[in-house]
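Heads up, one of the protein chains got dropped from this complex, but the rest are sitting where they should.
The chains carry the letters A, B and C, assigned in the order they are written, with residues numbered from 1 in each.
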Amino acid sequence: MKKLAVLVTTSPYSNLSVTALDYIETALKSNIELVGVFFYQDGVMHASKNIQIASDEFQAIQHWQRLHHTYNLPLHLCITAAEKRGISDEHNDSIHAIFTVSGLGELVELTTKADRMVQL
Amino acid sequence: MTTLHIVRQSAFNTNDYAQCLQVLGDNDVIVFIDDGCYNLHHHLTNNLIDNLNNNLSKSNVSAINIKLKVIAQHANARAIKINEAVVSKIEMTDLVSLTFENDRVITWQ
Amino acid sequence: MAIDFKGIKIDTDKQGYLLDYTQWQSDLAQIIADQDGFTLTTEHWEIINFVRQFYLTYNTSPAIRALTKAMKAEFGEDKANSRYLFRLFPDGPAKQATKYAGLPKPKRCL
Partner (left out) sequence: MSDHALKTLAILNSKAPYSDSAGKDSVDIALVFGSFEQPVSLFFQGDGVWQLVQGQDGSAIAVKDYLKTFSAFEFYDIEDIYVCQNSLEQRNLPATFHIEAVQVLNQRDFAERLTSHHTIFRF
């Protein structure tokens, strides 16, 4: 089975995350093993509980939740990049439960595990 | 050994696409997604196609036999016409397949 | 959080790391270490000085492997290894030596 990992560096209020989600879901449906998604730079904003997007606009978080629950998709968060943007797992936990608090070591791990690591 | 180049930005706005063209190798694949679709209107793409057709290595393109593709849905949404004689329409499933058919991926964003 | 040092208030974070590394002086190291109930020996000082110098030169605190590599030339193989460093600093040399050297808390993601 082919193994894919994805590095997400674009924020949930950029329309680019629609493409990242579409790409990942298409891969999952194509029977490709997603070893994990790593969120870095503005990509970490996806994990914020405090983001509210108007109900008639694209809700990236709902799709991450769906993919996480349907496919057991690991979602790793660079905690330093997150804390820099006001997202923290300490007091007033502001991280959606589907995300795993990680470090860049996890990015190394995903890169070595995957046949392809794609930045989106 | 080939590279899949995913081009996400308009060359009217950034140099990403121009930089991509600098590192092309023979038989590489370029896929335009998101605002990269606008590059179908950019002279860099016309130049590239001319060079590929003439099999010349003038301008900054020395590679030959580059395949140009665009995600149809992304181009259609932007009312970008696709000249299928030179650029092939693909779907997201094709992009996923291309990820593994080529040896590596560079995202130009 | 703050340390009162010779009448000057030195701000720290809640784990005791200085907020401004330029306020550090060598007399402060043991005071910071006291908060952890930790006594600094000559061997600790070698590492603390080395880590601080590394930071001042490269604007980053070294990861453990880079630290041992950098130490090789100055200290030789006996000391330039992670076993030696962890024996000196049981909480981890990256976390502990940087703290007593007055350097910023290492990033959580590293």
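Keep in mind that, in the parts below, a contact is a pair of C-beta atoms (placed from the backbone, for glycine too) under 8 Å apart; a residue touches a chain by one contact, two chains touch by 3 or more.
Just so you know, these numbers come straight off a predicted model, no measurement behind them.
*Asks:* Which of the visible chains would the unseen chain be in contact with across the whole complex?
*Replies:* A, B, C
*Asks:* Could you list which residues of subunit B touch the chain missing from the display?
*Replies:* Output for subunit B: 1, 3, 15-16, 19, 22-25, 60, 62, 103-109.
*Asks:* By the contact definition given up top, give the residues of subunit C that touch the hidden chain.
*Replies:* Within subunit C, the residues that touch the unshown chain are 54, 57-60, 62-67, 69-70, 107, 109-110.
*Asks:* Since one chain isn't shown, list which residues of subunit A touch it in the complete complex.
*Replies:* The missing chain touches subunit A at positions 7, 40-41, 80-81, 103-105, 107-108, 111-113, 116-117, 119.
Here, only the chains that are shown with their structure count from here on.
*Asks:* Consider the two chain pairs A-B and A-C; indicate the one with the greater count of contacting C-beta pairs.
*Replies:* Looking at contacts between chains, A-B has the larger number.
*Asks:* So how far apart, in whole Å, are subunit B and subunit C when each is placed at the average of its C-alpha atoms?
*Replies:* About 50 Å separates the centre of subunit B from that of subunit C.
*Asks:* Any idea how many Å lie between the Cα centroids of subunit A and subunit C?
*Replies:* 34
*Asks:* Could you tell me which residues belong to subunit A and also touch two or more other chains?
*Replies:* Nothing qualifies.
*Asks:* Show which residues of subunit C lie in contact with subunit A when the two form their complex.
*Replies:* 107-110
*Asks:* So in the complex, which bits of subunit A are touching subunit B?
*Replies:* Within the complex, subunit A contacts subunit B at residues 2, 4, 9-10, 15-16, 19, 22-23, 26-27, 30, 32, 115-120.
*Asks:* Considering the complex alone, what residue numbers of subunit A touch subunit C?
*Replies:* Per the touch definition, subunit A meets subunit C at residues 78-81, 83, 102-105.
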